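Excluded from the complex is one protein chain; the other protein chains are retained at their positions.
In this document, chain identifiers A, B and C correspond to the written order of the chains, with residue numbering beginning at 1 in each.
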């Protein structure tokens, strides 16, 4: 091409070997953003989509109108869940590295996103998570051993060996089944919320997608339907700065915050410090109240940072500075809550260490138990002919025929 | 269901038998909205997405900063195109009613949308229209007789009988091929504009969708890609209040203007009086300048009213008040431009009547000529085996085999 | 029993089910106040209210995605896609979600959505109002695919589809909405009133999904078809004077293999006909099944008559449509083939 290209190419501020640079990230001081009533008109609270709701200040104090005033015990519970998420991820990552599960995805650095929301919602509220919201399952009562068995595809696997690790589901916990296809859960949440409204119930729905996933059609469908029918739903965008190797600017985040994506449809947006458990909790409560009172959907952008690799298949050193997380202005959510509790006199380093030990032991025990239900290489194995179950409620004869054919092959010694 | 549904149901202000009510439509006075420089930052010109750019005032004068100061001759040309569009539609509608074409769609009441844009853009700028932008083809040099032949699927049909009436295309005119699938052209326009930028050319692209079509995925894809790469493209939303039987609120227009749909991505929006030729022209020039200078995309919402039925298959008396158009505050674009020219002393009722007569004669002559190339019922007919052409550039043997098979059948007398 | 055309039968199916089961909701473009561009939902909103018959934004992916969520929350959604040609924007939600949800969650979650959509040509609709994409759906495990050929079946199958806990894509051949059509567009239109399958019970009944119907018995050749072409096949068999057994599949997935293969084993010859393009179409699967299960009974190659492998052209729809003459030629060819 002779002439110079005029295409704008979004570029992250730093690539491997370069100095991390978060100067683009607009922050508000903790406590600085007003808290409107849940009945406020969208156009009167537009500032919430560009400001950032923060509660924990640099001195680890909870300040400002969004402070949910959670009692210390509840905060300790939150810390425990976040730590459990982290310890669990750590262990599972390691287990994958040892080749004992095929794949894993961690939420490192984003633990407040799921824990804050899970604690703010009611059990009857339905969650439609992405793959990085494992803490939702934990808080909603799914046992660690069951999550591990899912990752192992063993005899106790809730997915009966059908799904990639981390694709959990929990009907009892009101947490939906994870899809491999990004953002598809978003319109499900809206439809679920519409059904709740149609039935005159006051359960709401909540869903989560990543910054990168906002580009998918389902994001648009969900926002449109939510706006049109004023569905009681919370639409969360977890802006962890990266979508595998592309930064949030590749998804359109260069000029305006993701929180603003619904404004054109009249959906209020709240930009929140996603690493501030108290702030996440507070905005979720606000949005849930609003939804429950008939105020319709809220879009929440949780500003955070993907502390680890995208998945066990990924190597982020190829596309971002190694120490970028350390430079992230919003820090580490676990550390911040811990310091807050310490600052308030409700926690100590020693207690913390003890808790970590306790959780490690818990996770290890669960892992030991999980293995007794089978591993990838050692039995007991789940009966492979169960792969023909649940394709349909009423299975067609041809599937039964295939099941028989497979049994025949297995009987003849299986193998390849 | 025992409990009361809490779902919000968007409802138009008036249904058949009720008094039309446009009190919801927020208007600005002509001349009241500032005109920013094309280099203005999106966040500084957000007002343009809720205000309404208008040039023609109630006294038919052109006022305010957006007045493009077009010379009378150019305005007469614009009036002529708009009238031609209307007269053409009138005739084709009638022809369809007589059963001489299978289908038709008119632009009644929306003529300024296409004519204003077509006159504001350069010939090298590529247009990606919807089915209600027929005037784009006219202004870009497609002959009436060729448009009619398309509607007739006759031997001179540019579509060789393959397409429903009104699905024109014009490579020479730089107007894209119309698709039956709504909104699909929107990302094409963005991709085309990206290519123009990549090649370092300064042609821009423009596309049009209806209010209803904004709900489609392609609308979102187009906006996202346009924002990410700052593509030189104008994205027009023609808000003619209706999408077949559903009003613009069903597409999410109840709370915020369509012009605001791109704000969350940093795309400036301009809400314009779509029945004011001067205003449409002016905002198009502004957005084109901005795009050409590397300022990226602009979303333009053209507020207008679908004066007629959706298509010849539709009966709007079933879902909206018969006289709703008469109550539409922005009136009739043809009448408004005419009155402006008269008020300025550049036009008279007599001249107008003469022009209408002239155009009717022109259209009639074209129709007479078009029929000589064949009609639906009388020859000459296009060779049906051409239906196998152009499926591929390099047709597979199986298509040639099918063509032979069909020829065989035709030779044996054809028929059914 | 009442006289119904296919539109009325489809409407009646929804009416009956909505009346019995408050969890049934209808959503789609123009389905509410207006009653649908083909009038299939006419009157339902007046009867069941705006909260159960819902005008949706123009976003097929959104309609199906939202319907899935509704289904997960205990409703039984019936989504209308205005034309089958416009189902593709919803394809990911159908394939990756609707068809997979029960499987991936081992039955903990499922969504019993029925997707109704008018298909087929013959109404001068051009390529984007004429397609028959059923062959794309039959390949997708986890959904059922149905296409009735008459009012009775339309009502019975639609009720079965709505009541099924499995998702169903329900194709309605729009050319026969108002009357059976034998493939000759020059003949005066026939109404369903004169057809036995235009007699439809007013109340609740089902036609089971997965069961074909032999609409004509015969011994010389089996014609396997569905939708509009059932009527064309009958006319073509008569035109040829062939002693043809004609099978209306009604359900494409699951397909009634037994009825097909028993018939072909009896007749020894088989013609498959559909309106969709031929290459990779559903007829291929039928041929593959039959050649395998009836190999030793087949006296001639299985014939296929289908739409040409081109888009559906506006002006040449009668040259495109596999009409009586093409089917008759197909029948003859199969009959004349040496054994």
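Here, a residue touches a chain if its C-beta (ideal position, glycine included) is under 8 Å from a C-beta of that chain, and two chains touch if they have at least 3 such contacts.
Just so we're clear, the structure is a prediction, and the values are computed from it rather than from any experiment.
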Missing chain: touched chains present in the view: A, B, C
From B:92, B:228 or B:406, residue that would touch the chain that is not displayed: B:228
Options A:222, A:363 or A:382, residue touching the unrepresented chain: A:382
Option touching the unshown chain, where B:151, B:217, B:234 or B:259 are the choices: B:217
Contact residue for the chain not shown (choose from C:80, C:248, C:275 or C:309): C:309
Omitted-chain contact residue, chosen from A:161, A:232, A:268 or A:297: A:161
Subunit B residues that touch the omitted chain in the full complex: 126, 128, 158-160, 162-163, 167, 169-171, 176-177, 179-181, 184, 186-196, 198-199, 205, 217-218, 220-222, 224-225, 228-229, 389-394, 396-398
Subunit C residues touching the omitted chain (full complex): 61, 85, 88-89, 91-92, 95-96, 100, 103-104, 127-128, 135-136, 138-139, 141-142, 253, 276-277, 279-285, 287-288, 291-293, 295-296, 298, 300-304, 309-311, 337-338
For subunit A, the residues touching the chain missing from this view: 1, 5, 7, 9-11, 15, 102-103, 153, 157, 159, 161-165, 167, 179-182, 212-213, 215-218, 243-246, 250-252, 313-314, 318-319, 376, 381-382, 384, 387-388, 391, 398-399, 402, 406, 409-410, 414-416
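By our rule, only the chains that are shown with their structure count from here on.
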Between subunit C and subunit B, distance of the C-alpha-averaged centres to the nearest whole Å: 35
Subunit A and subunit C: spacing of chain centres that average the CA atoms, whole Å: 41
Centroid spacing, where centroids are CA-atom means, of subunit A and subunit B in whole angstrom: 42
Subunit C: positions in contact with at least two other chains: 51, 56-57, 59, 61-62, 89
Contacts with 2+ other chains: residues of subunit B: 1, 5, 7, 9-10, 215, 217, 250-252
